[in-house]
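Here is the structure we will look at.
Just one protein chain is left out here, and the rest sit where they should.
Chain lettering (A, B and C) follows the sequence in which the chains are written, and residue indices restart at 1 in each chain.
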Amino acid sequence: MKQFNEIDYTNIGAKRVGIGVLGYGFMGKVHSNAYLKMPYTYTDPPAHPVLIAMCGRDAGKVKDSAMRFGYKGYYTDWQHLVEDPRIDIFDNCANDYLHFEPTLAAIKAGKHVVCEKPLAKTVKEAKQLVKAAGEAGVKHMTCFNYRFLPAVRLAKDIIERGRIGTIYQFRGRYLQHSGHNPDEMLENVKYATVKGSGIMLGLGSHVIDMARFLIGDIKSVCGLSKTFVKTRKTMSGKNHHVEVDEANVAVVEFENEAIGTIESSGVSTGHKNQNTWEINGSKGSLMFDLEDLNHLYVYLEDEQNEDVRGFTKISVTEPSHPNPCLILPRGHNAGWEYGHVHALSHFVNCVLNDLPVAPYGATFEDGYRVQVIMERLKESSETGRRIQLTF
Amino acid sequence: MKQFNEIDYTNIGAKRVGIGVLGYGFMGKVHSNAYLKMPYTYTDPPAHPVLIAMCGRDAGKVKDSAMRFGYKGYYTDWQHLVEDPRIDIFDNCANDYLHFEPTLAAIKAGKHVVCEKPLAKTVKEAKQLVKAAGEAGVKHMTCFNYRFLPAVRLAKDIIERGRIGTIYQFRGRYLQHSGHNPDEMLENVKYATVKGSGIMLGLGSHVIDMARFLIGDIKSVCGLSKTFVKTRKTMSGKNHHVEVDEANVAVVEFENEAIGTIESSGVSTGHKNQNTWEINGSKGSLMFDLEDLNHLYVYLEDEQNEDVRGFTKISVTEPSHPNPCLILPRGHNAGWEYGHVHALSHFVNCVLNDLPVAPYGATFEDGYRVQVIMERLKESSETGRRIQLTF
Amino acid sequence: MKQFNEIDYTNIGAKRVGIGVLGYGFMGKVHSNAYLKMPYTYTDPPAHPVLIAMCGRDAGKVKDSAMRFGYKGYYTDWQHLVEDPRIDIFDNCANDYLHFEPTLAAIKAGKHVVCEKPLAKTVKEAKQLVKAAGEAGVKHMTCFNYRFLPAVRLAKDIIERGRIGTIYQFRGRYLQHSGHNPDEMLENVKYATVKGSGIMLGLGSHVIDMARFLIGDIKSVCGLSKTFVKTRKTMSGKNHHVEVDEANVAVVEFENEAIGTIESSGVSTGHKNQNTWEINGSKGSLMFDLEDLNHLYVYLEDEQNEDVRGFTKISVTEPSHPNPCLILPRGHNAGWEYGHVHALSHFVNCVLNDLPVAPYGATFEDGYRVQVIMERLKESSETGRRIQLTF
Partner (left out) sequence: MKQFNEIDYTNIGAKRVGIGVLGYGFMGKVHSNAYLKMPYTYTDPPAHPVLIAMCGRDAGKVKDSAMRFGYKGYYTDWQHLVEDPRIDIFDNCANDYLHFEPTLAAIKAGKHVVCEKPLAKTVKEAKQLVKAAGEAGVKHMTCFNYRFLPAVRLAKDIIERGRIGTIYQFRGRYLQHSGHNPDEMLENVKYATVKGSGIMLGLGSHVIDMARFLIGDIKSVCGLSKTFVKTRKTMSGKNHHVEVDEANVAVVEFENEAIGTIESSGVSTGHKNQNTWEINGSKGSLMFDLEDLNHLYVYLEDEQNEDVRGFTKISVTEPSHPNPCLILPRGHNAGWEYGHVHALSHFVNCVLNDLPVAPYGATFEDGYRVQVIMERLKESSETGRRIQLTF
């Protein structure tokens, strides 16, 4: 190996951060991918994360997943994971019902904490996490990844600079169709299983967070939720009674007087992952669609000559746009995974440089407020009344 | 004029029908255009309408309008129009506040009656028109023109043949932006003027009718309405207090258990005339956008091979599609005006051949039910309660 | 008929113009529709055309067609039509092979002449028509209807004001699919029949005219033409050898150094009537699609802030846009037929007010040049050489 220059990785210094991930499934992989991509996504990356350990109950599966990403090792019990002193950031990618307890333990162990959305299964638990994280003085983020997509960040900037004026209306929806077929086996309709949380927690939470992120807090809600397929067969031939919601529609009113609709559905046939929103203001409008995530559609009345006004389709991929990526020149589209890449890079940056996670990142407080809104929407659906919110 | 063969129009016989139109403005012109196009739009047209008279209070303006279309003459008082014995069909294209009285008089004079939407300003008036038309035994149609667009009719056919299965969800909205700018003069924001009826009556009525037409009756509603620009300057420099609604959002539940959202807005910046709806069923979905009215977007799970499933963009312009037009070959797009051409041709056909206006045409009963729903939505917005409907 | 005000149509005066149309088929109907709509399409219409006569060889069919539009009568021999002194404008909507002789006769009879595209079947004939019309001093227009669509006219304006800078590239194509299926009966593939002229004359001529209209004259061409289905069955079971072209592709160079591609096809499966073009200039770009004819897509680099640049979708339906229509408010889409409405209104206006048909209307000179280009493209396909044009 003539003239080979070996790189010494032991000496990168302060820019290293130890990562422990609970959960080796879809989300565990997506977060791991984000940590791996961090060093080469940015001109000046926040860190070279060190993937310390993954954790999951099935030793074979967690080992397989950990090896794919190059983790140093793995745990089968989260209580050992949260105690590992090499870990700076505890990242909870486990099932929704495992968000509360391990995250709380990690906070108590002094770890900075990321938790996938929804923050918890109940308002009470979410509140407790907010309190604990505040008291411990650790950084905390509810992983609402879509806030960090460049097109969404550009929208946020446009709104904040007043370029669409006073906001009148919001309409947001998140539609999938895994449950549309009544004959689909329960196991293929994850949101409907015993471990599933239903559609509002899974998809609606994203829409609610986006509404709050872009427009501000919500002051009243009135919702209607449905379960269309009340019984599903399991692969073992049993009948399972579906307890969770499959579709939700709601009208909301924001603190700033804007009104809106919020929808989420697991039975919107034909829609694989449609998460769209639109905002109308007195001077302009913005539209986004997750299945076309590199583009933002913008109408800015004061910024176009009168004869050529209309919605402009912006490829939000210029180096001057938010969150540019080193390996993606203009027009070379980023994939869905970049929401997490940017979100986790932001969090790592906040941890290493002691910066505030808000307003771009969703804190546990944001996660908690989304939880409150979801509970009130359910209550509204049951009582048939519009509910004024208090947090 | 060697060998010129003069056509004798006096002897076309039963296929002639006398038309009297109240109103010479936008709608009066659009209906007149429809009558003129009727003979050459269809292979076998229902009639060669005879344009007897237009009616309006301003003699100069009504004459100008009448001459453009070739009317035999004009009236300046609707009470004379409804008495003209040459008139078979009384077509009310006047301002909303003039829908009730002249239509009632025409019914009493034994005319078949078409009335622009909304049928009336109140539920009470609408109910009275339904009763009168029923007793008189005349044909009656509330002119919900969008039912007759070929793409909408194809959607209706697809639903009725069960091709999208059980219907789960509807989302419909009608968005314009004439009022988005708070500094816009009152006179340019027609819905907000003294003669204006607001956005729900003007635009929301279309969405509600479409929902009922395609899915069936609604059993409960919960709405929220807003007026964002509460004061507008008039051209004479006065301040006008805007009484009407500018934006409406609602969640509804249908008799068949489907749920939906219904929206209408006059302040949706960037939208000139966006009237879109989407329907999700257990086996497929349908989408339509009025600003792209020749196309229907269809997802039919059982009718596509698995690897190529997705929404199909259908140009609904084949001779085998509903309501084909003689002068428009496939792919040669029909304009917005064809909703009225087909609607009024349908009505003329019903009159001449004693056919039922329903289910394709909206009767006065349909107009009445839309009116009920609009009143309940307003009530719901005020009380914050979901309201169960009775008709 | 109490208080009925009868309108006297005999006395409209100078704003009347007598129309004679040769051909009662598709184009005859479309032109007649345009004349009928003229009076109510514009705030100040150029005329109330008087539909004098249609002409066609089949007496029954021409009478039926003439009656649908309210013509005074009909002829069965075009030689009588061109002599009718009541006729001011002779409008040739006959089959391509009947463009030359009757148009020449009408010119000689002193009529102003409109001829459907292509102007003739050969360059020689086209040249002769140009000469004759020039000598007779009559107004002449080759009916390239798409020039008059509001979106196209807006494009023309944008280019002329230099808003897209120096033009680099053009790409235009007109795709239909009536011939895509080799088993389709000859009679259903009109372009391939004995009376058919092939795809270049039928569709390619439109693209070539649009290229010249928007960019300027072409200086060299290199083309390739194909007939994919060389034999078709007729309904009577015979084999027909297809002589005409079915698909054409070409690269062209404009006088102003821009380069481009021009395509036309009758075998582009899935395309009913796709006529799209795009123009790239140093400061902006324009795109149009006939199947979405109310919109123009515009990128104007100097007219948008840097972070929100992209193609803007303009609904070219504002009253301030070119060729607004009285019965179509903003966002209420015009149909395909309006190309002819505006084209023929322009011509009538030129006739009545002695205005030049060019540059907005295509004169016979334009029709002739398109014919030259088509012949050179065919020659180029055969010889495999790029050909420099002379006119």
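The definition used in the following text is that contacts are C-beta pairs under 8 Å (C-beta built on N, C-alpha and C of every residue); 3 or more make two chains touch, one makes a residue touch a chain.
Quick caveat: nothing in here was measured; it's all calculated off a predicted structure.
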Practice task
Touching the absent chain in the whole complex: find that residue among A:Gly73, A:Gly134 or A:Gly384.
Solution key: A:Gly73
Practice task
Can you work out which residue in C:Met1, C:Leu98, C:Met185 or C:Val249 touches the chain that's missing from view?
Solution key: C:Val249
Fill in the blank from the handout: By the document's definition of touch, the residue of A:Phe213, A:Phe254, A:Phe288 or A:Tyr338 touching the omitted chain is A:Tyr338
Problem - Among C:Gly202, C:Gly310 or C:Pro324, the residue in touch with the chain that has been omitted - result: C:Gly310
Fill in the blank from the handout: Touching the unshown chain, subunit A contributes residues 1-7, 9, 12, 26, 29-30, 32-33, 36-37, 39-40, 45, 48, 53, 59, 63, 65-77, 80, 83-86, 176, 271-274, 291-294, 315, 317, 326-338
Practice task
Mind listing the subunit B residues that contact the chain we can't see here?
Solution key: 154, 157-158, 295, 298, 300, 303-315, 318, 320-321
Exercise for the section: By the contact definition given up top, give the residues of subunit C that touch the hidden chain. Expected result: 164, 166, 168-169, 171, 173, 175, 177, 180-182, 220, 222-224, 226, 228, 247, 249-251, 253, 257, 259-261, 263, 265, 267-271, 280-285, 299, 301, 309-311, 384-386
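Quick note on the criterion: only the chains that are shown with their structure count from here on.
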Exercise for the section: Please report how many Å separate the Cα centroid of subunit A from that of subunit B, as a whole number. Expected result: 42
Handout entry: Inter-chain centre distance, subunit A versus subunit C - centres from mean C-alpha coordinates, in Å
Key = 53
Practice task
Compute the distance, rounded to whole Å, between the mean C-alpha positions of subunit B and subunit C.
Solution key: 33
Fill in the blank from the handout: Multi-chain touching residues of subunit A, meaning two or more other chains, are 309-311
